[in-house]
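Removed: one protein chain of the complex. Kept in place: all other protein chains.
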Amino acid sequence: MTQVVTVPRPIRPRLALTVVGFGALALVTCLAAPLVGSTSISIARAFDRSIPFADNVDAQIFFLARMPRVLAAAVVGAALASAGVVLQALLRNPLATPFTLGVSAGAALGAMLAITLGATMTIGPLSAVPLASLAGAAIAATIVYALATRTGRPMSTSVLLLAGVTLNSFFSAVILMVQYMGDFTEAYRTIRWLMGDLDVGSFGPILAALPLIVAAVVIFALLPSSLNLLSVGADSAATRGVNVGRAQRLAFLSSALATSAAVSLAGPIGFVGIVVPHLVRLMVGVDHRVVLPTSALFGVAFLVACDLVSRTILAPVEVPVGVVTAMIGGPFFLWLLVRKG
Amino acid sequence: MPISIQHVSFGYDTRSSGSGTFSLCDVSTTITRGSITGLLGPNGCGKTTLLKLIAGVLRCGQGGIALNDRALAQFSKRELARHVALVPQETHPAFDFSVLDMVLMGRHPHLGTFQLEGPEDLSIAHSCLAATGTAHLAYRPFTTLSGGEKQRVVIASALAQEPEVLLLDEPTASLDLAYQLEVASLLARLNQDHEVTMVVATHDLNLAASLCDSLVLLRAGRILAQGPTRDVLTASMIQQLYDVETDVQVHEPSGHLTVVPIRRRPRP
Partner (left out) sequence: MAARQKRLTLLLATAVFVGGLGASDARQEPGATVTDAPARRIVSLVPALTEMLFAIGAGPQVVAVSSYDDFPPEVQALPSVGALLDPNVERILALHPDLVLTYGSQDSVETQLGRAGIKVFSYTHGGVEAILRTLRDLGSVTGRRTEADRKAREIESQLTAIRNRVRGHGRPRVLLVFGRQPQSLRQMYVSGGIGFLSDILDAAGGANVFADIARESVQPSIETLLSAAPDVIIEIRSGRAGAVTDAVGERSAWSRLASIPAVRSSRIHFLSGSELFVPGPRVGLAAEQLARVLHPEAFE
């Protein structure tokens, strides 16, 4: 059987081209998204400085409703997509998602408890629910990490996976119980939170999530070549000079940071962390040095676009963004399966 | 570059106090520069463990390994990988890397953290592929290759590290007869032309006989015997090692020893 073989470009020009191309896509999407919404506004009026901001409905819609939302979608999209790539390499499993290791379940439990107990504590721009979900995420990550780490030795990816799955089940059961024992409006609000919500309404919560995201990105920058080697095998990576234990810990930490920030900001938005990496690999190949930055950029475009759909398709009723990503993600995976099979 | 292995013990589940089961117990040997040493022994005897210890993947519980009079622990991971390469028994990448991608990963120890491979790395990779006869597969996905082709690509990847020492874990295990001979002659050629020191763990006694100039026999984590192949590969030794009765003869035309298994003869 003759195979059509495309000789790929060497990596340096390929990486540059890809990053520039997807960067442009992300930028264009972010610039275009606030221009569209469930209400029609006049952009000229929104930018008209002569009208006081407090009187300018169009400006308030543009700057208070749409822009924070688009920015949140960008940050969350990049975070979840990158975390997905890193975890898929760490666990050597293309089906891993940012939620596989229980971090999101911990965040969800924290949020549920805050909603059901009616917590009202605030720290800075963060109100009780995001704070509690951050705490929950941190606890879950710590448990999984402690279970899977042995000093001086590489992490056991099978223990990681098992610990994550177990934690997911356990936390889900607790969440159900919390919902059952709570009130009805609380149950409704918890369900709503679980569907994901990017309508942050101000830049405060985004800024609060930023330190975590920045920390995650700094670590992400160190990982890609190690991820290539790790995904071939821990021993193969070790014999090629990778400090496997350290690379695994950094991969786990960075993806946990990114996922915690994303989930506490906007709730658990599914499918981004798995659809984006796969789509990107279909487009640019499997080299993590290209896939990781590209996934971050494509994650921006993807989630901003999904949020756009969620707030316009049935206007004025909003479809939760997690439903939109699922509607795209589900058929996408069926298609992938059919293609491979 | 001689490898000196002194009183090495290692256990997968030992505590720091030293209690627990050991995979290797008080193993001492020296690998001389430019030699091809065979590691023989039944399943579970510690061959793979020893290879991993030499490659720095595992750390000795007790004792130490030195590379050219320098303790392994003193090498950074990257530096060690520039001297020692390990060809594992099986390679299953989780993603669809191409053959060239796999070989380029062997250049990792020569690149900085943020450095991307350049034209020189590419040409080294291509020449390693050529050396293993897999140049025509360069852009194929690794997972679509046959067992023999995969093995040769992984060897090429190890060669891309430009190591002085090449460790191979059962390199011919999944290969047919033709490929077995090809890999064997490839290794012999690399050893002669490029002075690569080799340590080959294998079950294939005839391969060991034809390829290796010295042997280390391991049983239950301890060295049973070691020395030049002629001296060590005897029916009596094989009996002790494998509990199998064999007939060991010199094959006149090639000058190698041949081992013919006769029957199992477990120790009483």
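Here the chain labels run A and B in written order, and each chain numbers its own residues starting at 1.
The rule we apply is simple: contacts are C-beta pairs under 8 Å (C-beta built on N, C-alpha and C of every residue); 3 or more make two chains touch, one makes a residue touch a chain.
Nothing here was measured: the structure is a model prediction, and the numbers come from that model.
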**Report entry** Contact list for the unshown chain, restricted to visible chains
**Finding:** A
Query - Hidden partner chain, touching residue among A:A26, A:I115 or A:V280 - result: A:I115
Query - Residue in contact with the excluded chain [from A:R66, A:R92, A:R249 or A:R281] - result: A:R66
Report task. Determine which one of A:P8, A:G37 or A:G245 touches the chain that has been left out. Result -> A:G37
Query raised in the report: Of A:V7, A:A146, A:V317 or A:L337, which one is in contact with the hidden chain?
Result: A:V317
**Report entry** Contact footprint on subunit A, counting only the chain that is left out
**Finding:** 37-39, 41, 53-57, 59-61, 64-66, 69, 115, 117-120, 122, 127-129, 180, 183-189, 192-193, 197, 199-202, 311, 316-318
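The rule we apply is simple: only the chains that are shown with their structure count from here on.
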Report summary line: Whole-Å distance, C-alpha centre of subunit A to that of subunit B, is 42
Report summary line: Touching subunit A in the complex, subunit B uses residues 52, 55-57, 59, 76-82, 84-86, 88, 91-98, 101-102, 105-106, 108-109, 111, 113-114, 116-119, 122, 139-140, 161
Report summary line: Interface with subunit B, subunit A side, in the complex: residues 3, 5-8, 10-12, 15, 88-89, 92-94, 152, 221-222, 225, 228-229, 231-233, 235-236, 238-243, 281, 286-287, 289
